[in-house]
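Here the complex is missing one protein chain, while the rest keep their positions.
Now for chain A:
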Amino acid sequence: MPRFKLKLKKRPKTAKLENQDSGEVLMAPSLRMASGVPNYKVILCGEYGVGKSSIFRRFLNNTFVVADTKKTTIGLDQCTRSVDIGGTEVKLTLWDTGGMERMSFIGSSYYRGAHAALLCYNSNNKETFTILSQYILDIVMNAEGAKIFLCGNMADGSEDKEKVDDGDLESFMTECEDVLSGVYSVSCKDNLGLDEMFEDMAKVLHTDSLNRMTIRRDLIRPGETPELNEGSTGKKRSCC
């Protein structure tokens, strides 16, 4: 059972951002299957207000929005980043919930084909931690085979009795021994541990996928998939 300690040392950024021009968002070349670079879908899960979107925003453009009141997610909900793991380029596509959990539930389609789920809680709020077993159930039901990673956000917070301590974490991990593929502690506010987390997840996912060779190549995403007959438009076409 690997466990990753919060590293305080800042390192040069290894992940580079995709071109996020307005048009490119919809047609991110990284999602094209022909690119050959493995791309892993990671979904954010966890209670309303634990900072899923803060993690997303750090992943997206490395910013942190200071807000006095909690705000629900409106805006981009998908972002792809290249991660270099020991000289190999892999891509992570992070999905945010889009705030759908506010008024209704997150449909099963969010989970489809996810390679990993990043289970988030607020380190200073035990409630958001204890409820996680329910989320694990959802993930196991809807995203079969997805690796589950645990992420305690707001590690910058002060000590108080609501804080999720090492004991809680230990007992949770014993409880779901086989389920967790990585445990992280991050702070979006101070930008601590995030790049390390994404890099480590990419490593775990890529190793796993190499062992299983599960990359599917016959999937079609209209608008993003190169067409079959490209370059042969001059040829006569006839279907009978």
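Note that in this section a residue touches a chain if its C-beta (ideal position, glycine included) is under 8 Å from a C-beta of that chain, and two chains touch if they have at least 3 such contacts; residues count from 1.
The criterion applied here is as follows: contacts and distances are computed from a predicted model.
**Q** Leaving aside the chains on screen, match the unshown one to its UniProt name from "Rab GDP dissociation inhibitor", "Synthesis of cytochrome C oxidase 2", "Cell cycle checkpoint protein RAD1" or "V-type proton ATPase subunit F".
**A** "Rab GDP dissociation inhibitor"
**Q** Could you pull out which residues of chain A are in touch with the chain that's been left out?
**A** Residues 20-23, 25-26, 28, 31, 60-61, 63, 65, 67, 71-78, 98-100, 102-105, 107-110, 112-113, 141, 218-225, 227-229, 236-240 of chain A touch the chain that is not shown.
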